[in-house]
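Heads up, one of the protein chains got dropped from this complex, but the rest are sitting where they should.
Chain nomenclature is as follows: A and B, assigned in order of appearance, with residue numbering initiated at 1 for each chain independently.
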Amino acid sequence: MVPIEYFLLLSALLFAIGAAGVIISRNLIIMFMAIELMLNAANLAIIAFSRMNNVVDGHVFVFIVFTIAAAEAAVGLAIIIMVFRNRESINADKFSLLKR
Amino acid sequence: MLDLLIFYFAAVFAVGGAIMMIMQRNPVASVLYMVVSLVAQAILYVQLSALFVGALLIIIYTGAILVLFLFVIMLLNLRGEHFGDKQSNMGRTSKIILSLILFVEFAALFKQIGFADRVGTQAVDVAEDFGSVEMVASHLFREYLYPFELTSILLLVAIVGAVIMARKDKTDREREEA
Partner (left out) sequence: MEQPLYLIPLIPLIGFLVNGLLLGRLGNKLVSFIACASVGISFILGVKFFFDLLALPESARVIENVFFTWIPAGQFHVNVSFLLDPLSAVMVLVVSGVGFLIHVYSIGYMHDDPGYGRYFTYLNLFIFSMLTLVLADNYLLMFVGWEGVGLCSYLLIGFWFEKKSAADAGKKAFIVNRIGDFGFLLGMFIIFWQTGSLDFKTVLDPATAHSMFAVGGGMVTAATLLMFLGATGKSAQIPLYVWLPDAMEGPTPVSALIHAATMVTAGVYMIARSNVLYMMAPATMAVVAIIGVATAMFAGTIALAQNDIKRVLAYSTVSQLGYMFTACGVAAFSAGIFHLMTHAFFKALLFLGAGSVIHSMAGQQDMRYMGGLKKRMPVTFWTFLIATLAITGIPGFSGFFSKDEILWKSFSTDYGSIWIWLIALVTAGMTAFYMFRLVFLTFFGEERMDAHTKEHLHESPKSMTGPLSMLALLSIIGGWVGIPHILGGDNRFEKFLEPVMKGLDHTEEGAHALASAAHDGTTELILMVGSVALVGLFIYLAYHFYLKNIAIAGKVRNSLSGVHKILYGKYFVDEFYHAVIVNPLVIGSKFLWKIFDVLIIDGFINGMAVLIGDISTSLRPSQSGILRTYTTIFLIGVIVILGIVLIFG
């Protein structure tokens, strides 16, 4: 009997770790994966709630999230490839064209 | 009792994998640690009677998406180079503290909502086939048909976009032919 809060706390922890990963790392790939990690943490929370309330809709939602994550990963990686071609680097600090 | 043990076991691997993932220099190692974390999460899914989704996690997420990551890493020949200066420790620590604050806030939020008094912890009995393929599929193709079709269009758009963007453009082609 694992209380549901444990799952939720775990999901929160994974989310926080993912957030840390986004802002710490300079490698774009790792940054991207940390984002995926956050997505998964949210999924875990949804599954937990769905179990708690005894509805399957959460599972459907997670299914859709997977699909979207896949699409996003594809496009994101394509962007990274283009960026790499342009800049010969995936160091996030080198991409400061937004500067004044 | 067993449940708890399994939970802790999987949780340790999930969190550990995640932490190791963000601290690697080598992106390939990063991806592999991510795989570890995701497999542990799949175990947790199964513990929550999400059999279909758990399987999906392994097949699609680790099997396709992370492999895609690996492909890209190898394509671009990234190994661990390209980074010169070290990050300041102060900066890193402060960012870790920030995310810890985030976690604490979530925890406080949960405390405030107070799940303990609600019914429906693990104690609730679910049906035999809760979370099975039939259950999920029947919901997917009945109530949620519309979003389902839309996501397929979304996938199409993503594919087209990715292909166009990742294609070698003229200048690259000229550079290659030269």
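Going forward, contacts are C-beta pairs under 8 Å (C-beta built on N, C-alpha and C of every residue); 3 or more make two chains touch, one makes a residue touch a chain.
What you are looking at is a predicted structure, and each value in this text was computed from that prediction instead of being measured.
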item	value
Candidates A:Leu9, A:Ile23, A:Val55 or A:Met82 - the one touching the absent chain	A:Ile23
Of B:Leu5, B:Leu109, B:Ala127 or B:Leu156, the one touching the omitted chain in the full complex	B:Leu109
Residue among B:Gln47, B:Thr62, B:Ser99 or B:Thr151 that touches the chain left out of view	B:Ser99
Residues of subunit B in contact with the chain not shown	95, 98-99, 101-102, 105-106, 108-109, 112
Absent-chain interface as seen on subunit A, which is shown	19, 22-23, 26, 92-93, 95-100
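Convention: only the chains that are shown with their structure count from here on.
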item	value
Separation of subunit A from subunit B, taking each centre as the mean of its C-alpha atoms, in whole Å	6
Footprint of subunit B on subunit A - complex, ascending	1-10, 12-21, 23-27, 29-30, 32-34, 36-37, 40, 43-44, 47-48, 50-54, 56-57, 59-60, 62-64, 66-75, 77-82, 84-85, 89-91
Touching residues (chain side subunit B, partner subunit A) in the complex	3-4, 7, 11, 14-15, 18-19, 21-22, 24, 27, 30-31, 34, 37-38, 41, 44-45, 47-50, 52-53, 56-57, 60-61, 64-65, 68-69, 72-73, 75-76, 78, 82-83, 87, 92, 95-96, 98-100, 102-103, 106-107, 110, 115-116, 118, 120-124, 126, 130-131, 135-136, 139-140, 143-144, 147-148, 151, 154-155, 157-159, 161-163, 165-166, 172
